[in-house]
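So the structure is just underneath, and the comments pick up after that.
With one protein chain removed, the remaining protein chains of the complex are shown where they sit.
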C-alpha cells in the first residue's frame, strides 16, 4: 500500500475552526486620549465581538501505513480543548487567563494561540510533526499570520 | 433610453453590510438555571460576539430614467447612520437604546432592524419603494429572515 | 423584556449543515444507453461524491420569553440524528434506506429530506413552528429548493 | 423507482454562472452634471467592470423517471449560448445588442436576462417548467432579483 | 510595452479547479478493527464523497511580450486532461490507476497530483516555469498542501 509514500513526503495539513468572542482593545498603561487615538471604536468600553476564523497548519512526513500526517480526530480534540473551550463564547479580556494583561489584538491572539498549541501539540502528536502556522481571520478583510518567528 | 422599462418592472435590490458586536443572551425575568438551560454558553456573563452579516432587501418599480430602483448612495447613507453607527463595535445589550430590555437574539435583532429601517426608509426613499426583507447571518451556520409578518 | 415581541412576529430561521456522501445516478428501469444519455458521467458505475450543503428553514412566531423561534440545541440534535447520522460519510444509493429504489438526484434528495424532517420536527418542535424550506447545494453551481409544494 | 415522486413535487432548481464584463452607467438624455450626480464614479467615460455572478432559477414538477426537473446539460447549453456568449468578456454598453439604448444597471441587466431567457427557455424546455427568478450579484455587497413581476 | 517587466519578475500563478469524487479510507494490510480505529466513518464499505477544490500554483518569470507567466489556455487544457478527466465523477479507489494500492487520503491525493503534474507540465510548459504548490481542500475545514519536499 501507498507506494507513493516510499520516499518521505512532507505535507502541510490545515484545520479550520471558528470561535465567537467579545473583546476590547484598550491599554490601561496609556491615557484615555491615546487609547481613543490608537484603538478608535475598538476601544468601546463594553467591548464588541467577532466570528474568529482560525487556521492551524501542522507539517511533517506522511505516515506510510495510514496515509495521514496525523490522526485528525486527535488534532480536533486538541483544538476543541485548547481553543474552543478557552475562547468560544467568551470575552477575551475578561474570561481568558492567557490574555490577562494584554491588548487582545489579532496579532496578540495569533501569538498566544501559537504558544498554547506549541505546548499542547508537544504532548499529543508524534515526533516529527511541528506546528507550522497560525492564521486568524478577524473579519473578511483583516487577518494575521504567525509562524513562530 | 431604457425601452425595457416602458412597462413597470418590480425588482428586489439587496445591500449587504457587516457589523461586529458583542452580546449576551440572558433574560433577568428567568432564574439563573433557566437562563443556563435556555441560552447555554451564550449566557456567559461577560458576553461574546459576532461578525453580523446583514442583508437588507428593498423592492419596487425600476425608475425609467435612471435604471435604478433607488439611489444606492442614499441607501448606503441610511444604513451607515441607522445600522453601522448604532450597532458596529458595540455591545448590543449595553450600548444600543433599541435593544434595552430585550434578549438580543438574532430573531430580536432582525425584527428591531426591520422596525428601525421601516421608519428610516419612510423618510429617505421615494414612494413605491418598500422594505421587503431583513436577513441576518450570525454565523455561517445560523441566519434569521424577517419580512414584516 | 422583549417589548418588541408584544405583537406576534413571524420569522424564518435557517440552519446550515454539511454532509459528505457518494452517489450514482442510474435508473435500472432504463437501458444502459438511456442512462448514459440522461446521466452522463454521473452514472459512473462506482459512483462519485459531493460535499452537500443543506439549509433547513423553519418558520413561526418568536417566543416572547426566550426571544427564540425555537431551541436551536434541539434543532441541532434533530439534524444530527436525522440528517448527519443518515447521510454523512455514506453511499446514498447503497446505505440509505429512504433512498432505496430512487435515483438520488439533488431533487429527490431535497424532497426525501423534507419528508423525513416533516415527521421528525412534528415530534420535536412546539406547535406553530413549521418546516418552510429545504435547500441543497450539490456544488457551488447547482442547488435545489423544495417548499413542500 | 422514485416512489417519492408518485405525487407531483414542485422544486426550484438554481444554476449559477459567472461572466466578466465592462459597463458604464450614463444616460445621454441627461446633462453631464445629472449623470455625475446620479451615477458618480460609475459614469467614468472609459467604463469599469465586474465579475457578475448570475443565478438562474427554474421551477416545475420533478420527472418521475429521471428524478430531474430538467436536463441540466440542456440548461447549461442555453446559458452558454444566451448568457456567456452574449455577455462574457464584453462591454455591456457597446457589445450587447439587447442593451443598446439602456443604462446597463444591475436592475436593467437582470430584467434583460429575464426577457432573453423567457424566450430561450420556451424553445428548449418541456412544458410545465417555467423561469422563476433571475438574481445578479454585481459585487459581494449588491445584488438584484427579478421574478417577472 | 511592459516596461515594468524589463527586470525579471517572479510570480506565482494559481488556478483553481474542482472535481467531485467518491473515496474510501481503508488499508487492507490492517485489521478491520485497526481500520475502524484509524479511519472511523471514512472507512464505510460503500465509500462517501467530496467536492474537492484543488489549487495548482506554478511559478516563474513573467514573459515580457505577453505579460503572462504562461498561456492559461494551455494550463487549463493540462488540468482538464490530467485532473478533471482522471478524477472527476470517479471513485478514487476503484477508477483511478494512479491511486491503486493506496489509501486515497487528502495527503496521498495531493502528492499523487503533484507527481502527475510534474510530468505533465514538463511536456507542456516552457523552460523556467515550475510547479510550486498543490493544495487540496477536502472540505471547508480540512486542506493539505504539498510543495514537492
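Per-chain numbering from 1; labels A, B, C, D and E assigned in written order.
Simple rule for what comes next: a residue touches a chain if its C-beta (ideal position, glycine included) is under 8 Å from a C-beta of that chain, and two chains touch if they have at least 3 such contacts.
It should be emphasised that the depicted structure is a prediction, and the values quoted were computed from it without experimental measurement.
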| item | value |
| --- | --- |
| Chain not shown, its touching partners among those shown | A, D, E |
| Touch criterion as defined above, residue of D:34, D:55, D:71 or D:88 at the omitted chain | D:88 |
| Chain A residues touching the omitted chain (full complex) | 25, 27-30, 38, 40, 101-108, 110-112, 115, 140-147, 149 |
| In chain D, positions touching the absent partner | 18, 20-23, 41-42, 44, 46-51, 88-91, 94-95, 139-140 |
| Missing-partner contacts on chain E, residue numbers | 1-5, 9-17, 57, 62, 65-69, 71-73 |
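Methods note: only the chains that are shown with their structure count from here on.
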| item | value |
| --- | --- |
| Joint neighbours of chain D and chain C, given as chain labels | B |
| Rounded Å distance, chain B centre to chain E centre (Cα mean) | 42 |
| Whole-Å gap separating chain C and chain E, where each centre is the average of the chain's CA atoms | 31 |
| Chain-level touch network, classified as line, ring, star, complete or other | other |
